[in-house]
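The other protein chains are all here in position, but one chain of the complex has been omitted.
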Amino acid sequence: MAQYGPRVVVPIDLKKKPWEQKFPLHNRWHPDIPTVEVVTAGEVFRIEMVDFSGGGITKNYTAHDIKHVDLSIVHYLSGPIRVMDSDGILAKPGDLLVVEICNLGPLPGDEWGYTGTFDRENGGGFLTDHFPCATKAIWHFEGIYAHSPQIPGVRFPGLTHPGIIGTAPSMELLNIWNEREKDVEENGIESFKLCEVLHSRPLANLPSTNGCHLGKIQKGTAEWEKIAKEAARTIPGRENGGNCDIKNLSRGSKIYLPVFVEGANLSTGDMHFSQGDGEVSFCGAIEMSGFLELKCEIIRGGMKEYLTPMGPTPLHVNPIFEIGPVEPRFSEWLVFEGISVDESGRQHYLDASVAYKRAVLNAIDYLSKFGYSKEQVYLLLSCCPCEGRISGIVDAPNAVATLAIPIAIFDQDIRPKNNKVPVGPRLIKKPDVLKCTYDGNLPITRNPSATQ
Amino acid sequence: MAQYGPRVVVPIDLKKKPWEQKFPLHNRWHPDIPTVEVVTAGEVFRIEMVDFSGGGITKNYTAHDIKHVDLSIVHYLSGPIRVMDSDGILAKPGDLLVVEICNLGPLPGDEWGYTGTFDRENGGGFLTDHFPCATKAIWHFEGIYAHSPQIPGVRFPGLTHPGIIGTAPSMELLNIWNEREKDVEENGIESFKLCEVLHSRPLANLPSTNGCHLGKIQKGTAEWEKIAKEAARTIPGRENGGNCDIKNLSRGSKIYLPVFVEGANLSTGDMHFSQGDGEVSFCGAIEMSGFLELKCEIIRGGMKEYLTPMGPTPLHVNPIFEIGPVEPRFSEWLVFEGISVDESGRQHYLDASVAYKRAVLNAIDYLSKFGYSKEQVYLLLSCCPCEGRISGIVDAPNAVATLAIPIAIFDQDIRPKNNKVPVGPRLIKKPDVLKCTYDGNLPITRNPSATQ
Amino acid sequence: MAQYGPRVVVPIDLKKKPWEQKFPLHNRWHPDIPTVEVVTAGEVFRIEMVDFSGGGITKNYTAHDIKHVDLSIVHYLSGPIRVMDSDGILAKPGDLLVVEICNLGPLPGDEWGYTGTFDRENGGGFLTDHFPCATKAIWHFEGIYAHSPQIPGVRFPGLTHPGIIGTAPSMELLNIWNEREKDVEENGIESFKLCEVLHSRPLANLPSTNGCHLGKIQKGTAEWEKIAKEAARTIPGRENGGNCDIKNLSRGSKIYLPVFVEGANLSTGDMHFSQGDGEVSFCGAIEMSGFLELKCEIIRGGMKEYLTPMGPTPLHVNPIFEIGPVEPRFSEWLVFEGISVDESGRQHYLDASVAYKRAVLNAIDYLSKFGYSKEQVYLLLSCCPCEGRISGIVDAPNAVATLAIPIAIFDQDIRPKNNKVPVGPRLIKKPDVLKCTYDGNLPITRNPSATQ
Partner (left out) sequence: MAQYGPRVVVPIDLKKKPWEQKFPLHNRWHPDIPTVEVVTAGEVFRIEMVDFSGGGITKNYTAHDIKHVDLSIVHYLSGPIRVMDSDGILAKPGDLLVVEICNLGPLPGDEWGYTGTFDRENGGGFLTDHFPCATKAIWHFEGIYAHSPQIPGVRFPGLTHPGIIGTAPSMELLNIWNEREKDVEENGIESFKLCEVLHSRPLANLPSTNGCHLGKIQKGTAEWEKIAKEAARTIPGRENGGNCDIKNLSRGSKIYLPVFVEGANLSTGDMHFSQGDGEVSFCGAIEMSGFLELKCEIIRGGMKEYLTPMGPTPLHVNPIFEIGPVEPRFSEWLVFEGISVDESGRQHYLDASVAYKRAVLNAIDYLSKFGYSKEQVYLLLSCCPCEGRISGIVDAPNAVATLAIPIAIFDQDIRPKNNKVPVGPRLIKKPDVLKCTYDGNLPITRNPSATQ
């Protein structure tokens, strides 16, 4: 019987380390990372991937691995894959690569995931000044649904998506990245008037040989050394797509990626079973291993036709995305608002980040009235299918941001009402295993090298 | 035959000025603005309202009125209305006022609206540095649908909502507002390192007797003078709700407003036939007159039960919203991304406002390839039901924001594709009447008094 | 100020009888009923209408008016209206008339409706053998929502639509109708082996001068007499549209009607605030007065282009409908199934009507376990937005039909579960005013003239 179903282009063996796979993984962006396969436009193919940590974070009920995670190794990516048209001609710089997500999911036999908050001194997160401790929740999958023993009373269908998908940058684009990020790393505190306490997180994550994996290129060789010193970290989303963390990029979506190098050199990783808009706790989606079934098309000359550079060079572009008709739909939402006044009462000017922070903090406080600890809610809002919106960005001085939470994911009615059912022992959702491993007396200082 | 249907609590006569109405309108927030009516919890009642400009902006095909609009008079509000329970006891400070939007729409016989961009020197907008001119589009309503002769080829159902709904602040809360906004007005450029060119817009809009209307209180009296000097402008959303511009607050939604004064003193105005997330052009929704049919409930002690102060005082709270099951649903979306790198190529640190600006600019450039001018698209994205999301807010240094546009509102297929239909004369959507009245040689300086 | 908003083409004064209106109403289909107005393609216009009974059924809490309703007068329609193109040329036989529903709703000041079950001997309904009594529920509207004191614990948004919309038949088509319906009336019991007890309802409703209204034509004149004897009753849907009772024909929908006479002669009536698929209790929607805002287009020659006759003549066609993106959406449904085995246990062959009857009976029994009487549920399933589906029509001998009910319309969780909350006094939803006026000892015989 002939095999039907997609060709497996990048297989993963979960018993092996990221660098021991048939096609060793990479965790940097660089045009010279060797490609592993070539696919043809119109072909449906399968890419498998490890979780972002490559197995470093385990399903044990402890946050110790989160606290001491080596962030220099994130994120392990599968690929790069070259794409050619049906005449065998590779995608070329200036083309647009259309990647359709035909299907995706966890790897069979590995149907679990985790959500964590990093320690303030090792990664941090959007609310790290409020939640400095490492915590972790394990999620069990029941088909399309996820639930966690650490966050009881909640169950939701996953809007599963790859956190990272992108093409390789050209050297020219890579240099642009490195320069502008170096600038913020060196001058950010001053030029943005950033508060040091707030920003114990690194301002940027510059190239670092530490933890660097480049696929087939042997560690320690001269070639490796050269590339590792230049290659961009995978943490931020950029012109090539990358870590865009768009939670709706699920089944039926299309991604229109600019092509910067011959072949396009598509890489992907960081699968999320589910994520809330913003992925606020940083280790914030339900992180897992997984597979993608993809189909590519090439729009010749599509960059010029469809993307307008927004910056000093023709490379300052962004991908376009198309969301399809297949996702969980919720009909009722509870919405929390934040305005750009910070927790000290200080007014900021049309700052959507401050407004969104307030919205998330408001939601956390609110939901903690229903039997949850604030740490639990912070984890939940990082990974459940909540929507983060920029509602008003012009009404000086207040930006208004909103966080909308689908009511149906809770097993209790979370709406405000008269005669609220008191949270009795039966409703207490306190987890017994969610560990806080922050010891509380670390110096509160900025530690820009934390993730390098 | 007994009348069925809601009691009209605040009627509007469109032939009269805002201050000539049966209940003269107000355009400031202050606890001492006299209330006009009292409603009972459970009762469905109707409030009518003028457009935000009180008729100052007309349906004539010129942007002259937009360019020279007197922004000191925005926004004309209907109310304030006191709310009591079925025992006749008024809502009290500390309660939560639940306002359900049972129905809403344009005023019969006045089914039209407008969207504009203010001149950079008189109001500006989110993209005022790119689009400094005053422009205007008139929208005609065909029942639930809107279309504009100035933006042909687009038609969409309205997700109609009040831009402003809120309770009166207490004096204590009002003082907090005035102090913190004065701080940003005076120290903003310095403390936020704001670029002067970018911010020719006022940083805040402090109390001003100019243009102030206080309902029944006679202009020029001592009482008026005292209140006018204290009363907050209606431009930003704040703890009392106010100009939150949440585009999904349509039929079937509920708003949970904190109560700061006895009676709650509910005011509302600034009806929008439709708005995009962010209302980017500032005069950006489809602005119109309209009516609301509301039903109130009181949750006694609800502020303490449900809202957690986030700031130095118990008053630092925000309303909660609930979105209902009745709104236009679109199944396919084209999504534009922005990262926190500005148009000069400069890297910003996790700045969602910069990222959203990039997303909007990308969308404008993209859609201009389909026969539209950029000004047209800027207006369109301000008012069509597009979604602005904070997708990633943790992946230093790049915040990722996205703007999702429903594909179905266009009469052509706007997806990237091979063999794109060339934009021939038949498809050119250039408007002949959208006026740009900016004369191009104004000094580019910050003009903080522009709206005062 | 120029009036914006649709032209009122057919106004209704609710203080007047149907025949006293400015344009007296009609309740028959005939090509010679005089038209009242002409509209132009592209123009948005407004038609107002009375409820189907023309005020015969009142908002009093008694079913007496339902029991003794004069069904010879149903349904009072507004129109007929001629349609011409922008060159002033009328729609012609063979064209397709596109009617877009731009907006609709109850008449202002008349925001209430009713749902009833007719007495078995005067109208009956789908389940008349189970529910022989006349009953009535009054619905109050709160904007888009309806609730009834007779069916407490339920509230839902209306998917409002006109029950009847259609073009005038030509004489040729009218003759076809009258012949085929006469055949079933005369030979139905025999030819369909119908059970007499089941079918105390009339098999068809043939032309009848009794109760006939023909607009401007004076009752009792020779002209009236002639037309009244030929004119088709409005009860069934037919080739011209008519009483199609498609519950999703709400805002944003389009109806493509065949044109049989010059001008098209569009009539409409029987507004429903909401209806369940099947309208099972016959007086089953939430019946009300109302208005439509319509926009017409003419597709010249569209009947030939798009409709294929399915029968002996070119007139055997059916309209086409287009459902738009604006309706209440529910995400969770409880679904009841019926198979084509009747209540006596007898097997029927792929009979979808029997299967649907079983599905509805199953749903009624189920919901009666949650504190409702079966009469209440029968009324509810007639008018709430439930979906009736033909799930399987090929698996001999059982047709499978399903009835899906949105879970969110109830204020209790109606799903089967362990530890079901017992229905205590607090949850008992028994109505105190829903009157059953059937006296129980009427002869159970077929009464075909009941509605004539």
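Should a chain be cited, it is by its letter among A, B and C, assigned in written order, with residues numbered from 1 in that chain.
By definition in this document, a residue touches a chain if its C-beta (ideal position, glycine included) is under 8 Å from a C-beta of that chain, and two chains touch if they have at least 3 such contacts.
Just so it is clear, the model here is predicted, and its values are computed rather than measured.
Engineer: Of A:G54, A:P80 or A:P157, which sits in contact with the chain we cannot see?
Structural biologist: Here the residue in touch with the unshown chain is A:P157.
Engineer: Looking beyond the chains shown, say which of C:K17, C:K229 or C:R389 touches the absent one.
Structural biologist: C:R389
Engineer: Among C:P11, C:G42, C:G220 or C:G311, which one touches the chain that has been omitted from the display?
Structural biologist: C:G311
Engineer: May I ask which residue of C:L96, C:L159, C:L174 or C:L292 touches the chain that does not appear here?
Structural biologist: C:L96
Engineer: So that we can see where the missing chain sits, which residues of chain B does it touch?
Structural biologist: Per the touch rule, chain B residues meeting the hidden chain are 329-332, 408.
Engineer: Give me the chain C residues in contact with the hidden chain, please.
Structural biologist: Against the left-out chain, chain C lists 96, 98, 125-126, 176, 180-181, 183-185, 188, 191-194, 199, 201-205, 235-239, 243-248, 256, 277-282, 284, 297, 299-300, 302, 305-308, 310-313, 316, 318-325, 329, 331-339, 341, 343-353, 356, 358-359, 361-362, 365-366, 369, 387-402, 404, 407, 415-418, 420.
Engineer: Mind listing the chain A residues that contact the chain we can't see here?
Structural biologist: The missing chain touches chain A at positions 1, 3-6, 14-15, 44, 59, 100-104, 106, 108-112, 140-145, 157, 251-252, 293, 295, 324-330, 408.
Everything below uses one rule, namely that only the chains that are shown with their structure count from here on.
Engineer: Most central chain by CA mean?
Structural biologist: It is chain B that sits nearest the middle.
Engineer: Round to the nearest whole Å and give the separation of the Cα centres of chain B and chain C.
Structural biologist: 41
Engineer: Please report how many Å separate the Cα centroid of chain A from that of chain C, as a whole number.
Structural biologist: 52
Engineer: If I count partner chains per residue in chain B, which residues reach a count of at least 2?
Structural biologist: As it turns out, chain B has residues touching two or more other chains at 324-325, 329.
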